[in-house]
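== chain A ==
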Amino acid sequence: MPVSRRGATAVRALALAAMAVELVLAVGAWIYYGRLGAVGAPGAWLVELNWPWIAPLGIRLHLAMDGLSLLMVLLTAFLGLSSVVVSWREITQRVGHFHLHLMLVLAGVVGVFLAVDLFAFYFFWELMLIPMYFLIDLWGHEDRHRAAVKFFLFTQFGGLAMLLGILALYFAHASQTGQYSFDLADLARTNLAPAAAMLMMLGFFLGFAVKLPAFGLHPWLPAAHTQAPTAGSVILAGLLLKTGAYGLLRFAVPLFPEAARQFAPVAMALGVAGILYGAVLAFAQSDLKRLVAYTSISHLGFVLLGVYSFNVLALQGAVMQMLCHGLSTGALFIIAGLLQDRLGTREMGRMGGLWAVAPKMGAAAMVFAMASLGLPGLGNFIGEFLVLLGAFKVNVALTAVATAGLVAATIYSLWLIQRVFFGPSAEPPAMEDLRPHESLVLLAMVAVLLWLGLFPQAVLETSRAAMEYVAGTQVTATAEIPQLSTPGARIKGATPKFMEWTPTLSESTGEILQLRMLGVRIEGATPKFMESIPTKSESTGEILQLGVPRARIEGATPKFMESTPTKSESTEEIPQLSALKAGIEGAPRESRELTPRSEEGSRFRLQLTSGTRLMSFDGCLPVPLSAPWRGRFDHVSRPEFPDVPVARTAGVRPVCGLARPEFPDVPVVCELARPEFPDVMALAVPKGGRR
Partner candidate 1 sequence: MPGLLADGVELWPLALYFVAVVVLAGGILGLSYVLGERHRERATGMPYESGMIPTGSARVRMPVEFYLVALFFVIFDLEAVFIFGWAISARQLGWAGYVEVVIFIAVLVSALVYLWRQGALDWGTARRAGADRDRSGRRHGDE
Partner candidate 2 sequence: MTLEQIRALLPLIILVGAAVAIMLGLAVRRNHAFTVAVAVGSLAAAILSLALGPTVATPITPLLRLDGFSVFFSGLILAASLFVAVLSHGYWNRRRTVISEEFYILLLLAAAGSVTLTMAVHFASFFLGLEILSGSLYAMIAYERDRQAAVEAGIKYLVLAGGSSAVLLFGMALVYARTGTLDMAAAAAKLAGALDVLTLAGVAMILVGIGFKLALAPFHLWAADVYEGAPAPTAAYAATVSKGAIFALLVRLAAAMDIQSNPPFQATLAAAAVITMFAGNLLALRQSNLKRLLAYSSIAHMGYLLVAFLAAGTLGRTAVGFYLAAYIITTLGVFAVMIVLSGTERDADRLEDYIGLSRAHPLLAAVFAGMLLSLAGLPLTAGFVGKFYLLAAGVGAHLWVLVAALVISSTISLFYYLRFIAAAYAQPAAPPALPAAVAMPRLARLAIAVLVILLLWLGVYPAAVIRAIQEAVAIGR
């Protein structure tokens, strides 16, 4: 459809306005929440929207924003705006159509960054594909069809693998709890056999690694980046690749902490392989866009390395790297696009000496090339440095190898500048320098990169809580964690891994552990245990009745309790107790696991912090939580006893206690619970979730 010039301009202006509004909103949100001092992490979202969507399948339109998503949305808005501007002159065919697809991709990307319902996430994930395919296929360069199909097939296959992971997790969760849900928070509580967790994690990883792209899954990338129109390349490199990294941070790692931990060496090796491979192949390119495309593989290798280093430092570095790579590579693609527009070629052999005619462009390119090679003062340096610093703690050898990537980056970046802007020129270049709107975009990008490089703290603060969450879910080896449990737990076994939390209750001998919140009923055990729910006391000589009913364990001497969804396979020696799982030695297998199939609204998740680690407990703890967690506390009492406050229902003489002298670094804070029970204290997490 031939669109009139005026119509085309109107379309462009509309798209521009939309992206500007998006950017203003995102920046506004950042400033607003920044001033409030809210940090934002999973479980304590800055803002969330939770609407029913496809109720029969337990699908909700659940969007939520924490520091990480906020930053990603900011990046999206910024790059989206830039792509509209740089397409202003480049796209002349089917302008309306082009912007339709552009906006659709961006909508999909924003959706991906915000969705915390896995169906919604998959929905947006797939939504990004089609318009991107069209952007490449219809407005791309000479070999666009093959590039588009390649892009589509790779990502679609990865997406379907991820879908299988999602569905497997969904059903695993449903079979344990009887509750069908795609919600991240629900699914994160699923107890998985290690093998199953590993398979599902691989499904997720495959989906994200294709997008990232990790080494080995990258063949679509050079073609797609090279053939796409400028805006397409900017969005591909700047945003679509980030969705892969984001997916790892948001889903693949937190959902399967143990499996991710096991897989970490492989992933890190892939990351390092990507760093080197991308860098080496970048040397070999004579096509400008292709060169930049290969540098993307290299830079995203750092992100992969950082994500799987599992410490806050490296994770923060990965986030920084994601932002800065989006900007610097996006900018390089813009410059490549401008050059192609003016010279009609992307061959660096046919460029050279352009500095003379286009000094502004040359200067901009110089800055971004410097950013790409990791010059201190620009954001990329911070990202790569933090990643390497964090990774160094985990794996010295791989880190050392990865550092070689930085050297390579220096070489190819300088080489790029040399060949394009200096160097001898084959023909006398006659070329227009940057136009005002182009300068504006590039200048803005330079400014942001500089700001990120000089004052990274603002960004790092924003993403910190989210990254700590990611790092904190990496608790695996129980041996090194002081086990803090819900009250009434007594852990047998030597070592100072013992904590007991119920001064009043514990009458336990060395043999019997008390179960509390759990609702465990133990038959045929010696009654060495005090049961303290006045209303429900049924403790005969033989039956112990504890806390919230739900589970029963028959015919066993309760020797220890196993706890928590995520950890403790080493139950033989270090018994742990928490709300979720109780294990009793000698009991038949099927009675060993207690699934908290409690009624809707009577379960929640408690997160306790020790050091920088977060540990999660699920169950029916009667704990009104304090400040940062307030939003998550969605139940008051149990349905059976509507008028009994929870703390009492559970029959717990309040749990109190400051951190034990033996474990000064395990913070547990008490609060007064309810006015009616002045002596009932509740367990709470200290403000800020950290020590």
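In the analysis below, contacts are C-beta pairs under 8 Å (C-beta built on N, C-alpha and C of every residue); 3 or more make two chains touch, one makes a residue touch a chain; residues count from 1.
How were these candidates chosen? In short, all candidates are chains of the complex that A comes from, given by their letters.
All values reported here derive from a predicted model rather than from experimental measurement.
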Chain touching chain A (counting every copy) in this complex, out of 1 or 2: 2
Contacting residues of chain A [partner candidate 2, same complex]: 1, 52-57, 119, 122-124, 126-127, 129-130, 133-134, 137-138, 145, 148-149, 152-153, 156-157, 160-161, 163-164, 167-168, 170-171
